[in-house]
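Apart from one protein chain that is not included, each protein chain of the complex appears where it belongs.
Up next, chain A:
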Amino acid sequence: MDDLIAQLPLLIPLVLGGLAVWLLLPRDGVRAWALGGVCGLVALGALARHFAPPVDDSVHNVLFYLFGGGAVVVGTLMITDRNPVYAALWFALVTLCTCGLFLLNSAPFLAAATVIVYAGAIVVTFLFVIMLAQQAGAAGYDRRAFQPELAVIGGCLVLGALLYTLQEWTVEQPLLFVTSPMAANPLSEPQALPDGEIIGESDLGTLRGVGRSLFGDYLFAVELAGTVLLIATIGAIALAPRRSQGTL
């Protein structure tokens, strides 16, 4: 019981967040917008306080709260919106917030690539939504979620397990994130690169560093990824409806 009470700063945001998602999921009748929104924001604030980064770089922190909190809020809006067109738009915003987090992690190339790839994917998805789902107005399957209680409970269990592990890790190694990021925890010990060279901080995130790692250490994986792309292309062409089978 004491353990449970000790975990209250984690349990309360989890329960509130699950309640918020459950209240906001589409259903018949009126949804409790205000109550769900307040519950969700309180849960998000409590979690942000719990997992707050050490404050010594205010610009970085502000950007992190902006992008991280934005991603979570917009993601919640995406899975709870009744209109699939709006859901696709919210997903575009989730992608943009994620790209902001990539930038904070000094991965500008990845941010650009994600925007380009997902922009194409989202535009195509958007066309599909407008083409297929908007022919007869709002459909019944978008107005009612399928078993929201079970899904929310399951999601809260998964999230609780993940956050509990993270929290234990943070509490056990309080100095890890302040002094040296590469010390102490054996699980986070960086593996030495095969040639014994660790790319320096100045090289991290540049195209040179990413390219050297991609085409040096992971060359076979690149070949495999190319094969996967080829097979996916062939499969998509083989599965696509023929013109002789009629149109939509």
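The rule is simple: contacts are C-beta pairs under 8 Å (C-beta built on N, C-alpha and C of every residue); 3 or more make two chains touch, one makes a residue touch a chain; residues count from 1.
By our rule, contacts and distances are computed from a predicted model.
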{"item": "Listed names \"NADH-quinone oxidoreductase subunit K\", \"ABC transporter ATP-binding protein\", \"HEAT repeat domain-containing protein\" or \"Carbon-monoxide dehydrogenase medium subunit\", with the criterion being the UniProt name of the chain not displayed", "value": "\"NADH-quinone oxidoreductase subunit K\""}
{"item": "Touch with the omitted chain, as defined above, among A:1, A:30 or A:236", "value": "A:236"}
{"item": "Residues in chain A touching the chain absent from view", "value": "21, 25, 47-48, 51-54, 56-57, 60-61, 64, 68, 71-72, 75-76, 78-79, 84, 87-88, 91, 94-95, 98, 101-102, 104-107, 109-110, 113-114, 117-118, 121, 124-125, 128-129, 132-133, 136, 139-142, 144-148, 150-152, 154-156, 158-159, 162-163, 166-167, 169-170, 176-178, 181-182, 188, 190, 193, 198-201, 204-205, 209-210, 212-214, 217-218, 221, 225, 228-229, 232-233, 235-236, 239-241, 245-246, 248"}
